[in-house]
Structures are given as structure tokens and as C-alpha cells.
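For reference, the structure discussed in these notes is given below.
With one protein chain withheld, the remaining protein chains of the complex are depicted in position.
So that you can tell them apart, the chains are marked A, B and C in the order they are listed, and the count of residues begins at 1 in each.
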Amino acid sequence: MMHVSPVREPLINGEKSYNDITNDVMAPVRAKPGKLWYIGITVSTIVMIFGFAMIGYTVWFGIGKWGVNRTIGWGWSITNFVWWVGIGHAGTFISAILLLFRQKWRTSINRAAEAMTIFAVMCAGIFPLIHMGRLPLGFFILPYPNSRELWVNFNSPLLWDVFAITTYLLVSLLFWYMGLIPDLGTIRDRMKTLWKKKAYNFLSFGWKGSARHWHRHESMSLILAGLAAPLVLSVHTIVSFDFATSVIPGWHTTIFPPYFVSGAVFSGFAMVLTLMIVTRKALHLEEYITVGHVESMNKVIIATGSIVGIAYITELFMAWYSGVEYERYAFLNRALGPYAWAYWIMMTCNVISPQLLWFKKLRRNLTFTFILSIFINIGMWFERFVIVVTSLHRDYLPSSWTMYKPTWVEVAIYLGTFGLFFTLFFLFIRVFPVIALSEVKSVARSSAKKFIGKPIKNKTPEK
Amino acid sequence: MRSIIYGHFTDELDLLNAVKELQNKGIKIDDVRTPFPVHGLDSVLKLPRSRLPIAAFIAGAIGGSLGLLFQIWVFTRGWPLVIGGKPFLSLPSFIPVTFELTVLFAAFAMVILFLVRSNLGPGSLPDILDEEVTNDHFQIILTDRNNSASEAELEEALASTGALGVKNIKTDN
Amino acid sequence: MKRNCCCEGIGLILRFYIFLIPFTFFFNLPLTCYSETEDVIIESGFSKDEINRGKRFFMGLLPFERNHEACISCHYMVSPDTLNWNPSAIDIARKYAGRDSAAFHRAVMQPSGNLMAASHQNFEISEEDVYYMKVYLDNLAVTGVEPMKPSINRILIFLFLGVLLTWALLDLLIFKKVKIKAIPILIFVAAFGFQLFMLFNESVLLGRSPGYQPDQPIKFSHQVHVTENQIDCMYCHHTVTTSQTANIPSTNLCMNCHIVVREGTRSGRFEIDKIVQAYEEERSVEWIRIHDLPDHVFFSHAQHVGAGKLDCMQCHGDVENMHVVKQVNDLSMGWCLDCHRTTKVDFIENDYYSIFEAFHIDLEAGVRDSIFAVNIGANNCSSCHY
Partner (left out) sequence: MSDEKKYWELLNEFEPLDDARFKGKREAVSSPTSRRNFLKVLGLGATSAALVASCKSPVEKAIPYFIKPDEITPGKAVYYASSYFNQNEFCNVIVKVRDNRPIKLEPNPKSVITPYGTSGRVQASVMDVYNVNRYRSPVRNDETIVWDEADNEIITQLKELSGSGRTVVLITPTIISPSTKKLIGEFTQSFNAEWHQYDPIPMDGYREANRRSFGTEELPEYHFENADCIVSVGCDFLGTWLSPVEFTSQYSSRRALFEENPGLNKHYQIEAGMSLTGTNADTRIRADRAEYGKILVHLYNQLGSQNGATQIEATPPPQEVTEKLKNVINDLQANRGRSIVVCGDNNPDYQVIVNSINQMLGNIGETIQFNRTYNHFRGNENWLEALLDQNLGAVIVWDTNPVYSHPMSDQIRAAIERAPLSVAITAQPDETSELCKYKLPAPGYLECWDDAEYKKGVVSVLQPTLHKLFNSRQAQEVLLTWMANPLSWQDYIRENWTSVYFTEQAANASSSDFWIETLRNGELVLNNTAASVSYNESATAGALQTAASEQASEGFTLELTEGIHTGTGHGPLNPWLQECPDPVTRIAWGNYASIAPAAARRLSIKNGDVIQLGNLQIPAFVQPGQADSTISIALGYGRTTGVAEEIRTGVNAYPLSRVESNYRRLTVPNLNIEPTGQTELLALIQGHQSMEGRAIVRDATYEEWKENPAAGNEMHEEIQKHHTTLYPKTIYPGHKWGMAIDLNTCTGCSACVLACNTENNIPVVGKIEASRHHEMQWIRIDRYYKGDENNPEVLRQPVMCQHCDQAPCENVCPVAATNQSSEGLNQMVYNRCIGTRYCNNNCPYKVRRFNWLDYTGADAIPNNRFDPANVTVDLSRMRHNPDVTVRAKGVIEKCSFCIQRIQEKKLDAKLEGRPMEDGELQTACQQACPANAIVFGDLNDPESRVSKLMKNPRNYHLLEELHTLPAVGYLTKIKNKS
């Protein structure tokens, strides 16, 4: 049986049976890791450990080891935080919002994207913690009953962050893991070693593929998606409140929530693209993550990128239109002040470069997309840098104006989060299926280029 | 002591037909196991609509109202603090936390209820009859306890739908 | 000084002891760390035999025969003890450490106070015995009293519970050795619950010590002074209404009375001699502090006693009936706050409060029947933290 959609591009290339899908996707889990993988995880682990050592150094000696000062209280730490959180938006956006919109192309990428989300949020979560001057007393931000009868300040956006980020991390984790358990069941049944079988059974919660379970699972997934969708939007909205509710010119802007959310999706998709273009090659998943997928994502990128561009211009307009001299100065300073280079990097990477994606040829060009996605990641980092640093460094009273330069400690911590991210990602691709097996199977019949319903013979999976 | 009779298909369309066929024969199907959620299977099996959404709603409502009430209590009764010249009860500030708690409670309640209802969880040992069920086998499971028909009849009925590898095993529970 | 050591845990330990067996080795490690070695015995310059002879006499052990009780029955080995009014062995040892055997003999045989005379009457102790006893005591003054065996540390219970719940969890999820699932579940819940309970309790008590009742260098009884002798608190703690600190009386203040009063009805002369001695040596008595707020709390006695007219007892408890002072309240911040919420302010008499015009209007109109400390900002952060 062949179902080739006349209008839509197939989501799976090549001739695939269900068994082929299983085998293709499981291959990295089953095979012995290659040299590249070992090199990759070693490097990223070393970087991670160094980053954590620098965190220890900061906690021990104090935030004074960073380049922040009395005027610029947040430097790279919060820039990185917002950047990582932004990246952490793609996964749940893909799996939740695209699920609600019934976009089938999400099935090939949602698993990896969600994993990336979780890792990115973990990286993000590090920064608000370590930027505290007294990390050992950080538990004060939890509203736990205590004999001081003290609670927390529910007016503070930073506290909202605590709730938003934790909720987001937990719900994303749930969503991801609930999607994983059928696939982990699949892996379990393919495993030959007893301990591996047991381990995967443990991980798969004893999944057996019963129709009742599937029925409930689907229902749950839909509701989780329904919950996660506003959650995704809320997280970066609340992160944007960190800035928007303040009084600092350049921060104090009502446009921030939608601007941040679209920026987050923008950067998240870029990061997904960066990773997936490499991963599909490395894990030989080209037939599942097709150029068509890349194009679809590029379309989202151009949409969100344009929203971001409009937001930048709106900000400029509003600064002028408001007539507030501080606002005006803040935006003039961004574009022409000592940090103008950061502003123009941001503008180039985020606003101008995605516009090239209007060309279909470029949209479908993997090399171009890869380079562009890195550009966008850089641009979005600079967006946060511009917001955090240039707004603070020249605020109300000129007497307090200063400049900011990160120290190597801050750089090392930032790199360390990359180490953490990639360490987790490397582990992930070896342990878990990178593509949502059951979901791909469920769309295989309708969306594969060539679907082989019945295998020629009842063959057993390859060893 | 009961008998479990099972067989599998390699195509979900065959499975759907077989399920309908068996149901027409008045045979109650104990379980159907598939590698992915087969579209239309739940309606064929007449599975009742899941009540998880209701549970999620209730849990969400509890989470949200607890969160909101807690915040109100803290700022009006627990220890009223003047913060930024705001009144003690500044409701707009409480929206984010309320929302997050709503989602958190709903999501957790749903997942926990799902696992409990489905008897899934870390360490739960499934009764797997065919390991290919998670790959490309679509399995129908019948049991003589649920059906008045004899084991042999069931076996035959199953085989007649085109099921492959029909087997009968006995268990104690 | 040990504060709130885990008495309530002991019963639990016994019950769990069967589980302890495989871990005994590990658990005993920290215990052995506590016991002190006894190599120091020759430090005082006496032979071991001499010391042992004196020790046996002091302890009332064989082969000495006598018709009165052993010294140890009144003079305990605890240092310093508040178990009875008699001086402890170590106190005596320290007091006579610098004097010769003859002086000690005189002190024992010719008691100086009525109380001592009553208990030391009919003593028949040979000079030799006194000498060896003095040897023993001199040695004791050098070596000190053997520390009491510490009770099992809480961390052991905590770790043990951890092991237990890990086992329960593993069994529940992986090994499934126990047929009845309820058992590991119950063990898990109980162990985890108890761990949480311990954590909670300890966190609440972190930096606090209600019930702290250390032994003081002098057996000073507030009950004797306040209740029996009717001395006002503020006779000794006289700065309490004017200064943030309620002073601890200086040695010369004690001597106002003790220049005359040299023998107590309970303690005899020994304890009072300590203060006299301190006075003669021109030194202060190093008391053990009981009520101790964290360093970041600025508490003013003048505010509470002077302006607020609070009674000492309200915070310090029934000190007038304590022989040994004990911290009654936990002195937690919540405890402070709660009191501020319920303590009325003297709004009518004290003219300072005349500036609170709105409150006065409310009072007259009957909108409020009284003003509480919290209303005038007692619970402001900056009232105590700055």
C-alpha cells in the first residue's frame, strides 16, 4: 500500500515499514558509540566540570569575581539565563502547540527538541541561582513555613520566575517523559541483555502498548499539550516581566511579553535546527528529518524573526513617541552609544539575516540554514545582552554610568553550561530514541514517501 | 487458572477489521496491544471517554485557588508588608504564581492519575506476550474468563480473522 | 555542654538495632572517636599506684573500711554538676590543687560551715588516706573528669533511616523480595516521614535552643536569691531599664551581700567561696550565656522592660523558681512577632505616643480598644535588624 500525498511533501523519505522505523531510530541506542561520540562527551564533560568549578569559585569568593558592578548588577549571568530559557521554548512549543494545531511534521523532531528544551532550561536555571550573592541561603526564595513567620514577596518578578521556570521544567519533563515511555517500551523489547531489559522496563514504567493505555495516553497528551501551550507562552512572558515591570529605561516596556515569546521561539527553533542538522547526519536520520522539516521550521523562524524585527522597530518608535527623555536616550544609546556594536550585531543577525529565508532555495539549503541558525543564536544572545547591559549601563543618573566587561570566570561559566547541555544531549542520544517512534509510526502510513505496510517476511529486528 | 489466547497482525487495518469481526461474533476482547495509538481503535473497542481531563480541571482549580488564597493570606493576614507602596492585596501581582500553580497541579495530577489508572510506574512488570507488540505487531488478547466461549472456540475465532501466531497460554491469575 | 541531645531517639535505636548489625563497624567509628585515651595519667607527677589508692578511697572501694559514706556519694564526678548542692569532686580538686595536703586535711576534718560540719561529723580519716586522696584529686585537677559517653548521634539515625528507605524503595521497584507490598511501602513512608520530621525539627531548632540549661561555674540559684531572699531582679540586673543589655552583675555587686553572707543554707560555704575568691583575685566570673540571640538581631532590654514595662518572666520564664536557669522560650523570630501582635502599648500614660494622632482619635471613638505593639511598627524589619 502506498499513500503518497499529492499536495504535501512526505514526512518520511525512503521505503519504510514499521520495523524499519524501529530499527532506524533505535540504531544509535543499540550500536556501540563511535569515536566522535566519545570525543564529544569527553570535551563537553571537561568543559562542564570547569564551568562548575568556576561556579564554585564564584560562590566561594563572591560575585566580585565577575565584571558586574554597582550600576550593572546583572551581566552575562542574566543574559545567559534569558538566552537559555528562550532556547528552551522550542521543544515544548513544537510538541504542545503544534500538537494542538495538528502539525504532523512535528513528530520527527519533537522528541529531540523537547530534550533540548529540558537541558536548556536546566542550563538556564543555573544562572538565577548562581547570580545570587548568597547561594547557600537561596532557599529563602521558597515559600516554606518557618519559625520566622516570613514568606516571600509575591510581587517580585524574580519570584514569578522561580515558579514559572520550575513549573515549566517539571511540566516539560512530564510531557517529554510521558511521550517517551512507549518508546522506552520498544527499546526494552529489543534489548537482549537482562539488566538492560530491566533497566529499560524500569524507565518505561512497564509499558505494554495496551489500547486502553494508548487511549488514556492520548487524552493525557492532549490535555498536557493544552496546559503546556499557555505555559510556554507564560514562561517567557514572566521572564520578560523581570525587565518590563522595572523602572529602567529600555526595560520598562509593555511590548516585552509578546516580543520575548516570539524571540524565544525564534531562538529555540534556530537551536533545534543547529542541533538537528548535525544530529540527522550523525545518526543517519536523514529520511526522518527531511529537508521538508527544515523548511517548515525555517518558516516558523521567518515568522517569529519578523515579529522580533517589528518589535525592535516598535520599541524605537515608542521611545521617540513617548517623549520621555530617558527612554529616548536609552534607545539612542543602544544604537549609537558605546555598546552600539552589540546592537548592530543583534539587528543584523535577528532582523536582516532571517529575511533571506523568503527564498525557497535558501530555506531548503541545509548548509545555509545551519549557518543562519548559528547567526540567530548569536543574535538572540546579543539581544539579551543589549537589553540587560546597555539599558543598565546608562540609566537615570549620569553620575552612576559605568561600562561592563565580563571576566574569564563569567565566560567559563557560560561555556560550562554549554558543556552541561551537550553532555546531557550526548547521553540522551545514546540512551533514548531521538525520534518519537510511536508518533512517527502513527503518521507513517499517511505521510511516508513509500510505506511498506506488510513486511515481506516476518523478520526479526537486526542484531 | 485461566487461558489467554492471543494473536497478532502486522497491519493496523487488519487489526481494526479483526476487532470488528470478533465483536460481531460476540467475543469480548480482553486487550489490544499496538506499537502506536491506532486511529479509530478506541471507538471500535468502545472505550469510555477518559475522565482524565475532569481530574485535570479539578486539580488545576485546586492548585490555582490554593495558590491564590495562599498569596492573599500571606499578604493580608500572615504578615502584611508595604512593598513599593502597594496595598496589601495587590491582586495583579498574584496572577503569575496562581497560573503556574494551576498548570503544575493539573499536569501532575493528570500524570499521576494516568499512571495509577493504567497501573504503570517505575518497576511495574508488564505481562508481555509478544515482544514485537512494541515494534510492528498489533496484538489481540482474549481470555476465557471474559468469554463464555471455550478456549478452542476463541482460538479459532481469532485465527479466522487472519491473526498470525495464535497461541494459548495458561496463567494462575 | 550538650544541648537537646537525642533522648527521644534512644527507643527508636533499640528497635532498629537489629538492622544495625551489618553496619556496626561503620557506625562505631564515630563513637570511638569520642572516647578519650587515658595516657595522661602520669602528668601530675604521681605514680599510678598512689593515684589509684586515693581513687579507691574516694570512691569508697575496697579495701578501705569506714563507718561513713564514700566521698563520691556526695561529691559527684560530674563537672560542674547541678545534680546536688555539694561541691563536685573536680571542683574540690581544682580548689585545693595549689595547696598542700595538710590544708586539705584541715578542710576535710575541721569543716568550716554548718552544713559541711553536719555532713562531715564523725569523720575518721587517717592522714595517709587524706594524702592519697589529695594525690588523687590533684591528678584529677590535671586530667579532668572523663567525658560522659555521648549518646548515639542523630546523624546515625538519619543515615540509618536513609539506608532503610533506600532498601524499601529498591525492593518495591526492583527486587520485589517482600511479597506483601504494604511492608516496604510502610517502611518507606515511615522512614522518610521520620527523616522529614527530624529535618523539620532540627531546622526549626537551628540556632535556637529552648530548654538549654547549662551548668554554671557557680551554683547560683535564682530561686534562692529571688524567691527566698526577696531580691529584686533589678537589684543585680540594674541596667535593664536603661540599656539594651541587662547587665550581668559585676563581682563587686555580688560582694555587697556576700561580704556578710558567707554560707548558704543549701550549698554551704563552698559555692560562695568561689565568688569571694574571684573577688580577692580581682577577676570576673565567666558565666555561661543562656539567652543568646543571633548577632544580627538588635534587642533592647530598655525598650521592653523600660519603655514597654514588660515583666522579666514573660521572656525568661519562671526564673525565680529555678535553681538552674533554663531557656524557656525558643527566642525565635516568630515568637517575638506573636508577642508584638498581642502586647498592648501604654498609649495614654506615655506622652511619646501623642504623635499617633489617628490612633488616639480611634481610641476615643472606640474604633480600637487598644493599640498593640505591632500597630506602632514593632514588627518593622528595621526595629530589630539594622
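Definition applied: contacts are C-beta pairs under 8 Å (C-beta built on N, C-alpha and C of every residue); 3 or more make two chains touch, one makes a residue touch a chain.
Given the structure is predicted, the values throughout are model-derived calculations rather than measurements.
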item: Which displayed chains the unshown chain touches; value: A, B, C
item: Residue among C:47, C:119 or C:250 touching the omitted chain; value: C:250
item: Absent-chain contact - pick from A:23, A:166, A:245 or A:306; value: A:245
item: Touching residue (missing chain; options A:70, A:192 or A:361); value: A:70
item: Among C:158, C:192, C:235 or C:335, the residue in touch with the chain that has been omitted; value: C:158
item: Option touching the unshown chain, where C:122, C:230 or C:354 are the choices; value: C:354
item: Contact footprint on chain B, counting only the chain that is left out; value: 81-87, 90
item: Residues of chain A in contact with the chain not shown; value: 59-65, 67-74, 128, 131-141, 150-153, 155-159, 162, 242, 245-248, 325-326, 329, 392, 394-403
item: Touch list for chain C against the chain that is not drawn; value: 1-6, 150, 153-155, 157-158, 198-199, 202-203, 206-207, 209, 214, 239, 241-245, 247-253, 282-289, 292, 294-296, 298, 300, 302-303, 306-307, 349-356, 358-359, 375-377, 380-383, 385-386
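We take it that only the chains that are shown with their structure count from here on.
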item: Winner on C-beta contact pairs when A-B is weighed against B-C; value: A-B
item: Distance between the centres, which are taken as Cα means, of chain C and chain A, whole angstrom; value: 57
item: Intercentroid distance (Cα basis), chain B paired with chain A, Å; value: 29
item: Rounded Å distance between chain B and chain C, as computed from the means of their C-alpha atoms; value: 61
item: Residues within chain C bordering two or more other chains; value: 173-174, 337
item: Per-residue overlap in chain A, given as positions that touch at least 2 other chains; value: 149-150, 202
item: Chain A residues within the chain C interface of the complex; value: 146-150, 198, 202
item: Chain A to chain B touching residues, read off their complex; value: 17-19, 22, 143, 149-151, 153-155, 159-160, 163-164, 166-167, 170-171, 174-175, 178, 181-182, 185-186, 188-190, 201-203, 205-220, 223-224, 227-228, 230-231, 234, 238, 241, 437-439, 441-442, 445, 453-455, 458, 461
item: Interface residues, chain C side, partner chain B - complex; value: 172-174, 176, 337, 379
